[in-house]
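A protein chain is absent from this complex, but the other protein chains hold their places.
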Amino acid sequence: MTETRKLRMGMVGGGPGAFIGPVHKIAAELDGRIELVAGAFSQSAERSRAAGISFGIDPSRAYADYGEMLAAERARKDGIDFVVIATPNHMHLPVAKAALEAGFAVVSDKPATATYAEVLELEAAVAKAGLPYALTHTYAGYALVREARAVCASGALGPIRKVAVEYMQGWLSGALENTGQKQAAWRSDPALNGPGGCIGDIGTHAFHLLEYVTGLEVKGMNAALRTVVKGRRLDDDCNAMLRLKNGATGVLMASQVAAGERNDVRLRVYGEKGSLDWRQEDPNRLRVKWLDGPEEIRHAGGNYLSEGARAVTRLPGGHPEGYIEAFAVLYREFADGWLAWRRGEPDPLPATLPGIVAGVRGMRFIERAIESSRQEKWVEF
Amino acid sequence: MTETRKLRMGMVGGGPGAFIGPVHKIAAELDGRIELVAGAFSQSAERSRAAGISFGIDPSRAYADYGEMLAAERARKDGIDFVVIATPNHMHLPVAKAALEAGFAVVSDKPATATYAEVLELEAAVAKAGLPYALTHTYAGYALVREARAVCASGALGPIRKVAVEYMQGWLSGALENTGQKQAAWRSDPALNGPGGCIGDIGTHAFHLLEYVTGLEVKGMNAALRTVVKGRRLDDDCNAMLRLKNGATGVLMASQVAAGERNDVRLRVYGEKGSLDWRQEDPNRLRVKWLDGPEEIRHAGGNYLSEGARAVTRLPGGHPEGYIEAFAVLYREFADGWLAWRRGEPDPLPATLPGIVAGVRGMRFIERAIESSRQEKWVEF
Amino acid sequence: MTETRKLRMGMVGGGPGAFIGPVHKIAAELDGRIELVAGAFSQSAERSRAAGISFGIDPSRAYADYGEMLAAERARKDGIDFVVIATPNHMHLPVAKAALEAGFAVVSDKPATATYAEVLELEAAVAKAGLPYALTHTYAGYALVREARAVCASGALGPIRKVAVEYMQGWLSGALENTGQKQAAWRSDPALNGPGGCIGDIGTHAFHLLEYVTGLEVKGMNAALRTVVKGRRLDDDCNAMLRLKNGATGVLMASQVAAGERNDVRLRVYGEKGSLDWRQEDPNRLRVKWLDGPEEIRHAGGNYLSEGARAVTRLPGGHPEGYIEAFAVLYREFADGWLAWRRGEPDPLPATLPGIVAGVRGMRFIERAIESSRQEKWVEF
Partner (left out) sequence: MTETRKLRMGMVGGGPGAFIGPVHKIAAELDGRIELVAGAFSQSAERSRAAGISFGIDPSRAYADYGEMLAAERARKDGIDFVVIATPNHMHLPVAKAALEAGFAVVSDKPATATYAEVLELEAAVAKAGLPYALTHTYAGYALVREARAVCASGALGPIRKVAVEYMQGWLSGALENTGQKQAAWRSDPALNGPGGCIGDIGTHAFHLLEYVTGLEVKGMNAALRTVVKGRRLDDDCNAMLRLKNGATGVLMASQVAAGERNDVRLRVYGEKGSLDWRQEDPNRLRVKWLDGPEEIRHAGGNYLSEGARAVTRLPGGHPEGYIEAFAVLYREFADGWLAWRRGEPDPLPATLPGIVAGVRGMRFIERAIESSRQEKWVEF
């Protein structure tokens, strides 16, 4: 018999002031496969309850504490199937471990944990639990990122020689953390965020996108992290040079003080025969360029796109899909993976869905970047 | 006491093969204000039931006939609050009338009806029922379209002199209707679609966008409708010149045989001091140009945008929102309007939400275009 | 023996205040095939002499009167080979006729004459003289326009179904002619400009580009000319619908009151299988779109481009060529044609160089547009 009921999701964090909480709910529910039914949205019982009401869930399932949620939901017949973690970074490990130990699959915001040591602990916990674990590297959910991945995998570009990935934001150009803005506040506090500021918050996205699309691992890095805004306690700008396992080299640039930028993620991959170029602020187009031929713009919805790209496209060409839809692709794949896990399939999670491996890579990246920058030299991965 | 429960929606049409059915569901539910609970998705009981299951509703509420649905839902305590009509055009009027007569508010696909005569009948029915009626001119839901509207309303461009609106598609470049493709089939059949082919299907969107953004009425038109694909029974291409009430002139171009285009809706508005330019395939940017100053690109999410634009933006700048989100804006505004109606407020629907007035304008536009084209001359509205 | 000396050019008009005079000189001389040696730059002897000095020619060859120039240059052993006409429109015919009668080839600014009657007289004069005559429809000189022409000629797009050509400027948004600005002044004076304002000044460019690229003739038009700026004596804005000989239809839009635009010439051509899109403000790229395949951007300098495009490209890819270089292409082709004429070849002018045929078409276009607009109906060509 097919499992046709929706998966039930419990959220930790994501309450008032968190932009990402509502996005998780909308994205998770978008394809009709998942529903938010419980949450520990805030450490304040009152605020958690208010969030629960605003999310439209049964108020009795809005908990003040994630431990309480895990216990209570475990005891329900209609309890949650998995936990989504939308807290500041320092809570990622404890919540994920507790959820896994309670038998719940996990979807987690990135970076996977606050520190590299923590992620190794998490990796062990995931392995031990044998439960699905997914990491929301949202950009991996865009159809054209899937197309880029397919182009690389096809070998059409020839051997990859050079990559350039960047993630430019400007919202932390001033000391926003001193104004009470919650998003800025915890991200600037090493205790809540971990040691990597910009490098952890968005550098990891850039790093993941690079490895995800090219299928190549970074093996060496020379990074320069910097705190531009006076008084800020973590890095807010990063430049790095990269060496990839296949001999390719590259550049990674991330900044949260690039005044005038919004959320400009861009990946370029250069091979011997051609190259590709994708930008998140124009997500439904992928540029593919050739040594001597017209530049191509591949558009979402085209029948000529790879199977992988078409599989995650909901609308006909020319009807833009955006960030929420990309996010929803990850949730849809997680639902597929969860069902496969439930059926007892080996390796149940789709290969296209970022998981604990990506989580470990990301934390290693942060750790190596900090070390390289501290030593002002190349480091190995 | 606040009405916090979700509004309950029943869909007519939108079943297998209809791209728009799932879009309605996703969009309606996106903001957590509405849920799809019932439907007469197909005239085949079996297919309607299958659609109901795929939509995740209670199978007993998937009806074979909209009349049946209206009666049954009316009898339920937890029955639907409104009907969404996602059928071919010829069903718009009968379904809408029946729904209104049964006491249900209506959200309808455009064009409002199949013919101009019909829309007058619908207009009367809406007036008589005193119930909310909304028309899904989706593009009106984009934040930057709201910004464009605010720019026009502000007078910043000076008196409007010229407009150019176009809607270019290529999907009907061949005789797709002969291949069994359902979308193409009913759109090419005058009995199901009404007399306006391309002019009705997408010309009305262009026309609406123009009047919606500028706040100006078209009063004269000289149109040239044409059937490019041999054997097709309705127009598939249209050029038109326009005269607006304030003395401005313009061009409207719509085509479904523009090979290579996807869904290229573009509006330009020229005033004495400046102009604006918006494209649906790049929906999160609005270009505003000045007689002697830098061209501006206004980006979704900017704090500098008008209140109206900010009100319909869910994500921070640089996180693209797309077609579904725009659609969801209309549903959100409909939910607001429905609640206001329930509270007995006069004029409960937000002015930003297209309704029966837009419906009548659109049908008049089709009728006038056909007449102008037939006579090969200017006609008055 | 090869004629290796430079062709000698005498200019009429183009003196102080005329933007186009220096452009003619730079463009004509750019490829080292032509030199400006004489001119009647102004009707004031003093100003003509000053212009001559600023152009670096022998002051004794800066004449006050074009008749004088023709006579004097004819008498010189090293006299001019051809005349370039850079005057207001009303002088095009008398100067061209006098030059031809004096045995000089002619390069003329567009439109060819001030009126349609005049151009027929000119056509006869050109035929009688048997001398080269070229018309500077500058946009025909861009490499990517040549590519667009080659794409159409190749049949790759399938039968052409629809065209859209536009030329949007904003510089006459106010009554600039009342400020003493010379360019605006003569263009707004029917006696100097002829009866077609915007339609003559830039509409003809759009019209020419359309016929030049597609190789198709316009056979019917329904135009709406309009004077937007109060007190202006000629049209400053135009919309038109077109019928082409092969059954295709189209739209032509031209405006000089489109506030915020600079010189936005754009041509789109839609065929059964694909389409093309070129914009003058981004001249080194041509977009070619297909029914179901990636959109192509063809870049100037590509080895994959047509022979015709490559023949008029001077620089490697990625080194932008602009308006002056396009202009210089026409001069280079004129020089080729002149030499072929000198050698006695039949049809000496390259087919790619606009000449008297284009001149007659353009004047017919103006005349027909005015007539159509006056009658508010379709007219035949």
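Chains: A, B and C, in written order; residue numbering restarts at 1 for each.
One rule holds for everything that comes next: a contact is a pair of C-beta atoms (placed from the backbone, for glycine too) under 8 Å apart; a residue touches a chain by one contact, two chains touch by 3 or more.
On a predicted model such as this, the values are computed, not experimentally measured, just so you know.
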Partner chains on view for the chain not depicted: A, B, C
Selected from A:I53, A:A117 or A:L291 as touching the chain missing from the view: A:L291
Option from C:Q169, C:N222 or C:N239 whose C-beta touches the chain left out: C:Q169
Chain not shown: contacting residue from C:G39, C:P283, C:P348 or C:G362: C:P283
Missing-chain contacts mapped onto subunit A: 157-158, 161-162, 164, 166, 170, 173-174, 222, 224, 226, 228, 237, 239-241, 249-251, 253, 255, 257-261, 270-275, 288-291, 295, 376-378
Touch residues of subunit C, complete complex, unshown partner: 4, 6, 19, 22-23, 25-26, 29-32, 53, 55-56, 169, 171, 261-264, 280-284, 299, 301, 314-325
Missing-chain contacts mapped onto subunit B: 288, 292-299, 302-304
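FYI, only the chains that are shown with their structure count from here on.
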Chain closest to the middle [Cα centroid of all protein chains]: B
Same-site or different-site touching of subunit A by its copy subunit C, using the half cut: same
Inter-chain centre distance, subunit A versus subunit B - centres from mean C-alpha coordinates, in Å: 35
Residues of subunit B engaged with two or more neighbouring chains: 261
